[in-house]
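I'd like to ask you about the structure that follows.
Note that this complex is displayed minus one protein chain, with the remaining chains in position.
Here the chain labels run A, B, C, D, E, F and G in written order, and each chain numbers its own residues starting at 1.
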């Protein structure tokens, strides 16, 4: 049920049968050569996350047509997402600086088979910007809320909707609680129920969880 | 859309319409008198969390028949849960000491309208105890995994199922990472995707999120 | 410019001339006898903070008519506040559990000579509860915003008003970021400008700062 | 009440009406192109913070005459501040290394309409340097105190004046409590009342708060 | 060079010869019986620290005439200190709440053979209280500065004198940096040179170090 | 391969076959009734850790003759250890206050079948106390070194012997790094190789690991 | 028993006699020249850890034939390991990114005289990958388990075998608990006994400890 790749990796070939989704490849601490070797044996539907342009070039050589978004640092093959099924996923993003993580989440949900939409720069310091979109918030099957700094957005969104909220803290910010610790703690202490939190900057994890939640 | 209770609280009377679930009452830092005053105006379906026996007695006086589980410290009124709808929720609990949190999660999901089940003491140090129940794990619409100490259980469970996993770290443990920090970090860093984390000991939040996920 | 009290304290007798406000007496780590000895020489307008009932009884014996709020743990002498001057101070409180700190802030501002008002239980999970009071928020010369858990309220309030906001994190909450660290970090990272933060549970400091801000 | 900028930002066009001050643009995690696009639609009085020379060049191309201080990393347009109104703001700076933050605070208050002054290198290790300026300290309507390392200066200043003190910890220092944590904690625990704290290195936030405090 | 005491301790009988001072007995985690057994074999000049009244009674039964200060929780035998030699030690104490630690430091230096003096409640929020005593500060051979909360006092004192300063943070305070972390970090980052820091609440360590410094 | 105990536990009945040692029962967060129920089905050789006197009484009722050391809070049944095999284990203990943890380690190794010995109160401040026992240190097959406060003892011991060292930090100490964090970090950063660290106060884990190391 | 090297180091020439293993040279904060000078006098069997290519070139010039693995950053001289003795060491590695640390551990054990083997990429998210190798796990005399992110692998492995487990957290991961803190805490809180932990990324320490454990 597992297959070695060179002497440095072992593919979980049973993953799709067991979980319904292929194993993703985390590129950040792998060489382009290692990623390329894995790409040659990875099943269709594999996502490559945290991929820099060198990783992307290496993968696209053996998987021509693979999709690559350099901002989101995500590769997908085949390059067109499956026909959407299940409920829709809405990604809500507090600020411009949170966009790379928001797009990683969006693409992940999209390539795992969901219809997706994005709402940008609606942080709580101008709460009316968010409330203008209340009906759009209520229509989604699952919301991914991405925020750095004070991380207050998921608490407000969670109080407005009945669908589950996946909260993603980002490392945007500085000073006390830098590196995303401040928004992470805010989200874990959200006074609105219905909020599940993933690790700082983990757009992939958020998109994957949202895709599972909206699967049917 | 909000109604004052004495000079100390304000009921979010619009919550059920807006979110589909009534606001819960967090009893821990309220006096029995305050909780009792809120109970008199709270809509049906309200849960009272972190309720000690004094809180329970005060509530049951004005809401006779209310359900109370002293281990889970949870009160519900009316005392019988609604007819289950949606998909089922399975609560998986690493050790005996994690039971109070696991039961708070279970009752919450149950009183919000889900069918629920509980699997106890299947920590990863005896991994075969968990694998014996693989088909039961696969049948659930959402899994709540409750663990203290090393908090490793959600990573293993998340790798076995296609349904979303809500991970709840508990404050069980001692020494480095005590108070639940160790399992919280483990869960946020889970190498299995599909895991959303709630705050330490937050059984209520986990049960609520799972009920929303399995609503349809 | 300073006067010894027994062998354990030294009164800053020049404080009122220098700063316009008398030195306060922090009772928590003093014995009732020590507090009583200080009360005998303290100038009018002195506040006694973190005073338990034993402290209160000791002070009221030598300063009959002193005001005492056991919830706020604050003593003031003389027992009636001065005629209000300056602009008004509005205390906004996220939840019922934050009330002790909110009232310490309110009484402090009131006994330092401001007109004050209190808005309770308007946390961001039911944002409409807050927005109902938008004109009241806009009318204040300074707002004190008191919140535990996610501490998100000052960011929202700060985005609605032109007056300065004094943010007070409280130790209400549990799990990750407990003891008030989570709301403290949230407030320091507020994405709304115009927010000054005081220490966790420091209602006295917030009330004092607000009184200075609205002095003219 | 909000206007999209490309697909990456949304201007809070109602901010000036609601709060009396325009929204600022935090440049650090934006590209020069993004900042330039925002500059084209930003209302007069907008400040651009954490702007490097590339950001500055991009903005000055579309907003000729904009003011830029590379040390403070702040851009303002129009390039001359409004006629001062309200009370004056005095910026007190503990050491030479704290100057960039001090100047960011000073320019912010100045461009929001206050008269400002700066007192440099008066750290508490040579307390007489500060006391020489006691009358200047007493004359200000609000003091911004900027300090790294031990962060002790706001406690001393707060004990000398009746005006509010805005304390800004800086990331100057090394070893235990590096990155500004040491002075942040010192300031939050100030034994002098009347001190409101902003995030580490947040000169903009301090200047903005001081401008609001001294508005009338 | 070492001698067992029961099966639970081992006396460093060579300590006085090697270091010039006898080993102290830390009572806090020992039973009165254990402390009593050690007292029976301890050499003259032994100090017993963190001793509660039960420890004191047990020791005084076998060492009649032993000195005990319940506030400082310190026992010394013989009960009168040696004739002072070396330079004098001045203990400077920021607030009333820091007195127990200050007195532990003072008694330790006194029983190790120094002349000592105490200056109480001269915190930096009223800096003139300290400056009144400048000549007394300058006369000491070593200063022990004890402070909680912002811990700013050693930086100011260190800048006024040429003698070494031993800084003792105390656990007085609350909120961010509670338990003494805030003053500890302040003292380690002191912008005045000539400051050596001991552990939080470690009055014994400070008094011992000061006695060594002033030995000749 | 696992057997339910009531509705609160599940015995890993396969553990002894798989690992060679029975599962231990962590009593701290279990009721005496729960521990008693588990004791009735636990296989011979089971250890009960963190057992208070109530737990002990409950167990000894169903397992008469069980050994109980209230200082170590450890129960063992049968009450006499097996005939020693393998190499010997030497427990080295820095101070009297570390004895409870040291004895938990010693009894664990002893009841898992090793010959054991104990060396008490040989902390590094009197290094000669340790060096007197150099040959005894060198004779052991494995050393367990237990220390709180500065936790420096394992580094010194590790540099003297060729056998593996199991280091146990204890929560003895106060101030900075309290709760055992200081000795834990010291031990993890030991400049001597050959040191494996277990959690703070985890005498059981240390004794178990040492028993495995010396098994043959 | 010690010999100076220039004015910057001192060789512990007695180490091999005392401990059975030569002192290793930690290259990271030394210049190539310093490492080279030490290499000229180091006894056979010395390992050079954290060696970059410049260090390697400098050493290989004076010690021709020295072994160098740039991934593991380890140098050994002589370049062929001794004939294996004692029990075998199995290195188990959770992910591809953990390989450098795993190989440092493996080479260390190998050059200290053990037979070694490596099992790669068997993280707990695909638990079947690990269980396929159960007999191989059971055959080892000591297991070194290397993992980053959630660090859950040692708990599972420790529950499957009777041999001691040396757990090595790696700095692989991001977000909360980055830098290896998350897996370190997980491993210290392992719910399986028989796990000794070394510092983050300390492959050398793990290999050395395993070699000592399996020496006979």
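The definition used in the following text is that a contact is a pair of C-beta atoms (placed from the backbone, for glycine too) under 8 Å apart; a residue touches a chain by one contact, two chains touch by 3 or more.
Bear in mind the structure is a predicted one, so any value in this text is a computation, not a measurement.
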Contact residue for the chain not shown (choose from E:42, E:106 or E:209): E:209
Absent-chain contact - pick from G:30, G:55 or G:208: G:30
Residues in chain G touching the chain absent from view: 1-2, 4, 7-10, 12, 14-15, 23, 26, 28-30, 34, 169, 171, 179-181, 184, 199-202
Touching residues (missing chain, whole complex) on chain D: 96-97, 99, 120-122, 125-126, 128-129, 132, 172, 174-176, 178
Hidden partner interface residues of chain F, rising order: 94-95, 123-127, 131, 149-152, 155-156, 158-160, 173, 175-177, 181-192
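Definition applied: only the chains that are shown with their structure count from here on.
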Computed distance of Cα centres, chain F from chain C, in Å: 50
Residue numbers of chain D (touch at least two other chains): 15, 159-160, 181, 184, 188-189, 199-200
